[in-house]
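Okay, so here's the structure we're looking at.
Left out: one protein chain. Kept in place: all the others.
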Amino acid sequence: MSFFQDMLTTIGDRGRALMERPSRWSSIPGRDADKPVTPSQIAGLCKALLSSRGEASGAALAKQVLDLYDRLSSAAKPEFFSLLATEFGHDQEALRRSWAAYESTPGIETLRSLIRISEPPRQELFRRLNMAPSGTSRLVEMRKDILQAMEAQRELVVLDDDLTHLFRSWFNRGFLVLRRITWSTPADVLERIIRYEAVHEINGWSDLQRRLAPPDRRCYAFFHPSLVDDPLIFVEVALMRDAPHSVGEILAEERAPLDAGEATTAVFYSISNCQDGLRGISFGNFLIKQVVEELSRDLPNLKNFVTLSPAPAFGRWLCQIAENPAAGSLGEAQAVAIAALNRIDWTGKPDDVAKAVATARPIMLGLAAEYYLKAKNSAGKPIDPVARFHLGNGARLDRLNWPSDTSPKGLKEGAGLMVNYLYDIRSIEANHEAFANSDTIAASPAVLRQHREFEATRKMEARNV
Amino acid sequence: MSFFQDMLTTIGDRGRALMERPSRWSSIPGRDADKPVTPSQIAGLCKALLSSRGEASGAALAKQVLDLYDRLSSAAKPEFFSLLATEFGHDQEALRRSWAAYESTPGIETLRSLIRISEPPRQELFRRLNMAPSGTSRLVEMRKDILQAMEAQRELVVLDDDLTHLFRSWFNRGFLVLRRITWSTPADVLERIIRYEAVHEINGWSDLQRRLAPPDRRCYAFFHPSLVDDPLIFVEVALMRDAPHSVGEILAEERAPLDAGEATTAVFYSISNCQDGLRGISFGNFLIKQVVEELSRDLPNLKNFVTLSPAPAFGRWLCQIAENPAAGSLGEAQAVAIAALNRIDWTGKPDDVAKAVATARPIMLGLAAEYYLKAKNSAGKPIDPVARFHLGNGARLDRLNWPSDTSPKGLKEGAGLMVNYLYDIRSIEANHEAFANSDTIAASPAVLRQHREFEATRKMEARNV
Amino acid sequence: MSFFQDMLTTIGDRGRALMERPSRWSSIPGRDADKPVTPSQIAGLCKALLSSRGEASGAALAKQVLDLYDRLSSAAKPEFFSLLATEFGHDQEALRRSWAAYESTPGIETLRSLIRISEPPRQELFRRLNMAPSGTSRLVEMRKDILQAMEAQRELVVLDDDLTHLFRSWFNRGFLVLRRITWSTPADVLERIIRYEAVHEINGWSDLQRRLAPPDRRCYAFFHPSLVDDPLIFVEVALMRDAPHSVGEILAEERAPLDAGEATTAVFYSISNCQDGLRGISFGNFLIKQVVEELSRDLPNLKNFVTLSPAPAFGRWLCQIAENPAAGSLGEAQAVAIAALNRIDWTGKPDDVAKAVATARPIMLGLAAEYYLKAKNSAGKPIDPVARFHLGNGARLDRLNWPSDTSPKGLKEGAGLMVNYLYDIRSIEANHEAFANSDTIAASPAVLRQHREFEATRKMEARNV
Partner (left out) sequence: MSFFQDMLTTIGDRGRALMERPSRWSSIPGRDADKPVTPSQIAGLCKALLSSRGEASGAALAKQVLDLYDRLSSAAKPEFFSLLATEFGHDQEALRRSWAAYESTPGIETLRSLIRISEPPRQELFRRLNMAPSGTSRLVEMRKDILQAMEAQRELVVLDDDLTHLFRSWFNRGFLVLRRITWSTPADVLERIIRYEAVHEINGWSDLQRRLAPPDRRCYAFFHPSLVDDPLIFVEVALMRDAPHSVGEILAEERAPLDAGEATTAVFYSISNCQDGLRGISFGNFLIKQVVEELSRDLPNLKNFVTLSPAPAFGRWLCQIAENPAAGSLGEAQAVAIAALNRIDWTGKPDDVAKAVATARPIMLGLAAEYYLKAKNSAGKPIDPVARFHLGNGARLDRLNWPSDTSPKGLKEGAGLMVNYLYDIRSIEANHEAFANSDTIAASPAVLRQHREFEATRKMEARNV
């Protein structure tokens, strides 16, 4: 193994040594750094890179293109992208000829020509740019810029198509490397973890240490050999005795850590994508499953693998049905509960809060069940994006927790609701297929019962009316 | 660096641990290993892998497919490939519809659809197969089988197209890792170097040690992160004071090694591709250039980078012109020289050999110059494949050595000729472009003079006739 | 290299895996952790460890001894040390017999016996304790406890002698490993750097990053293979264009970093010993010299290697001579300057400060020269401990900077003075020998001139009086 390991260091060395890109710690910039660069200048170099000159001096030319691109102002980038979209796309005339040939003589060779011609030259351009030092990482950055520019210029979608196609190939699951992140991980990687955390903000190094160092905490990330030290996605895990009802149970500053061997439940409480430039290239599904495997092997006592997840569209959905009770989807008591909800002063006297909660809770759980099981988007999938992700992975909706997240954000987006999804290795495939093929939502008996009660109440009210 | 390095070990570990493939040291095979497997059975699993089931359990299914494939007999593989070619290709009806839509409403969206539909489902199948442990390596093996099967079944070329397209992307120069191979390299890697050497056979471990351990020897290889410990291509280098005229100067068993710091000339005397399954994915050009860079940095005294290369088609070409002297390309003395050549007894008395050589040498060098500068294939490039490679890389034909390789093989293929190509960093790009765009062959003044003399002689003879 | 590297990982793995010692992140302690432990119980186990049982089960017994020792209260430790001192010391009777034998028959064999018997059994005990997991690190901890206990019980010095003797052997320069500390170093190592810094406190992670990440900053540490991830000593270096007059030039939060290649001067501005248990085992001398070598190799532009060092006894010395001006060592103007010094309000109006400084400066520099060149301790060496260290290493006193450190601590200990010592590779050996053998203090011409002027002034004043 060690040879391999040593061998791969080279990538890291090379990446670092050649990176030479401005960082906040870099010293005074080089001589040429102030000369203005124009989009067409770079496009000219791109042409050269695609020519026979590019074959001879690919890596050097690719570096030059990317260095100049880095010096392009934000304002000038869209213009460069337009050049890429128009001047490096298909030769539509050739495409037409190719199709004609295929139509007249269908066969392997005419089909092969057609397929060959249907790949735009841009793809080869991007493949050649990848030869530059840190090329992969810099193309990921470029796609981030393209995604932004696309908001104003829809036609740039063709660039996105090309990069997406390449990235699907380059960031294939088979090339990803799972690594545990610990308190012994290099500080520059940890600094990125702090920055990338998207669910429960990490407040500095002490907070990070609390999430990594105790024996009942785990963190795993996917890396790619060509993205030096830069994670693609990571998940934070708490090892516990029971699935938690709220994130406070996990992030409390003062708590006695559990011995890892005594934990029975692994809780995935935060999962963050790191690279904007890889948007749409999906890693989360693989990450969760591989972490489940790792943990199962290391800690045979672990029996349950659950998430603690937000319900980001529940608040909005509640407003909608509250505004439109006539649609019949809501009984009167239910409407009253929603209204009452808005009046709860969560920072008020504990007794008052407890009383209000006691009244609202059964109704809220019923509404939550309705939200997950019945509220669908136009594609017939749940309107909750987190639910689409986990159910799509084959997880089961396991428990509705209310009230759980009563932070301002939690109340606004999820009306205080958080849920646990269960990853049960034995039913993942079946759940996924049922969800994919027939929109079936896997839910625990408890959630199904809560929904039946909700329905019964509504019907009863309806009858009473 | 070390984090990265450690991180990447995982690939190696994973690869090894999960490989589980039969080797000559493996123990008694598992229970199911004897059950017969049918091509259609595997094709069925491939369908599942492409379905929503594949999304949920991709890695496991992919492993299953490749494990079963490994158990398929050589005789059954072509049948499996046929299924891949026919059942996982384009939906030609959809392609037709897509084209019609584009024709009627040309625009970004119809073009995007067309492009999307022009990628056969096989590509996605191969990408998913790559999720299996050691997937990349096993797909490379599969392409090797496909290339073999293609000899009988030309229509399998579509599979080759798909894999070539993927491999071009996966084995992009940006992902390759250059590593020096030394006597401290793990034995299993060295065992492969012995096996893969294709130019000057390595006769066991002592011979290998003589090529790696002395201070004036170097060996470099390209590796890919996903091909555990298995090189893609490697080059052997001798550090010398002058470009050698023959390989004997390099491989002599008894010789006083030179101190690396005193060498002025690096000689690339053997370059071998390792993976049959990567045929046509070109690495040699990049390898030589990166090794030139490495060596320049490490040993500033090095001034010249040359090869010692065979002339594999020179023998055949000589025969052809000898058979057809009337074509006027050959003067009488020249024809006589060729004829005399065949009568030299290279193992005979040194004096006799020396005398014969003295007579033949100037004529042979002239013929060699003619061969390299004038003998072209239908594409207008040299008929010598090694020349096409090095000149295509931007090297210059630097010196003709005759007699150089008087081994039976050397006499048969190259009529005893070997040549040095010179890689001069300052002229590589210009040479390459001139060669690519106008078929210009870069040659040293000496070679050009030898050719002028050859021409003059021939003309004179012609005049004399 | 990689095999070696991989091989050594084992130490780290083993260390970590077996450490099992309480940390602030550890979970609930094991069952036995509360049982009381007595010193004599541990001493009993130590006896067993030295017996033939110890030969069979050394590592396990050693672990047991050290685990129990960890559970001993601070109050009980001195009692355990007393047992070690009395029951594991020399057999004085045997020593006497051995001497008698040597006296009666001097010769190799009687001398060998005498030498053998003059090593107390404790040394073997400590060597066997080292077999426990993390044994070395735990013995270093134990010596720390012993040094503390020695303050009350002088007779424990024999334990210190034994451990010092062992540590001199184990921490031999030949076994130390120099490592650069960067922002890519694992967070747990960096956390220790923050904790161990003894000269210029590091205020959290951002401050640390400012000292490690910019291109003109370096940090190096010595490690020992058996002290997992725990540095022995480290030095912080600033790369500059000139030797700095004060630490503010180095630690300023807002500053434009210099490109490392443009620096001409490396400034060692902080050097900290990390392990109390290794007090008296000297590493600083070797560290500075090896870092000078490393930097010279990496950055050929570096010409000067200087320190920026405190003058920790200057303040006290000034008080002493001020109190006793009659001793004739001080002229009147000099006495006035010292007195004025105490009245400067360093936080006052810049103009006032500047005026006061202008007056005091020449006199202070003269006093400083006197302090370094003439103020000696009973051994004839400078009273300044930092001077003893650097001059003892062969450095030269290069420049006196006043006012430099006007922080409360800087004013109190050093009266605002800081100095630069110069490490000039060509004169280190000569300086060291002159200092060691004849107490000669190497000083720059400027310092010597300042001292001559000081002397002249004093004499003149003396004459005037």
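Going in written order, the chains are labelled A, B and C, and every chain counts its residues from 1.
Note that in this section a residue touches a chain if its C-beta (ideal position, glycine included) is under 8 Å from a C-beta of that chain, and two chains touch if they have at least 3 such contacts.
Just so we're clear, the structure is a prediction, and the values are computed from it rather than from any experiment.
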item: Candidates C:68, C:166, C:212 or C:443 - the one touching the absent chain; value: C:166
item: Touching residue (missing chain; options C:37, C:101, C:131 or C:446); value: C:131
item: Hidden partner chain, touching residue among B:184, B:407 or B:444; value: B:184
item: Residue touching the undisplayed chain, where the options are C:179, C:245, C:374 or C:388; value: C:179
item: Contact residue for the chain not shown (choose from C:87, C:155 or C:298); value: C:155
item: Missing-partner contacts on subunit B, residue numbers; value: 1-3, 5-7, 25-28, 183-191, 204-205, 209, 213-216, 229, 256-260
item: Missing-partner contacts on subunit C, residue numbers; value: 1-13, 16, 52-53, 55-59, 90, 92, 99, 106, 108, 111-112, 114-115, 118-120, 127, 130-132, 135-136, 154-155, 157-158, 161, 166, 168-170, 172-175, 177-179, 185-186, 189, 223, 225-226, 228-229, 285-286, 393-394, 428-429, 432-433, 436-437
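Please note the rule applied: only the chains that are shown with their structure count from here on.
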item: Chain located farthest away, centre of subunit B as origin (C-alpha); value: C
item: For subunit A paired with subunit B, centre-to-centre distance based on mean C-alpha positions, whole Å; value: 41
item: Centre-of-Cα separation between subunit C and subunit B, whole angstrom; value: 59
item: Contacts with two or more other chains, residues of subunit B listed in rising order; value: 1, 3, 186
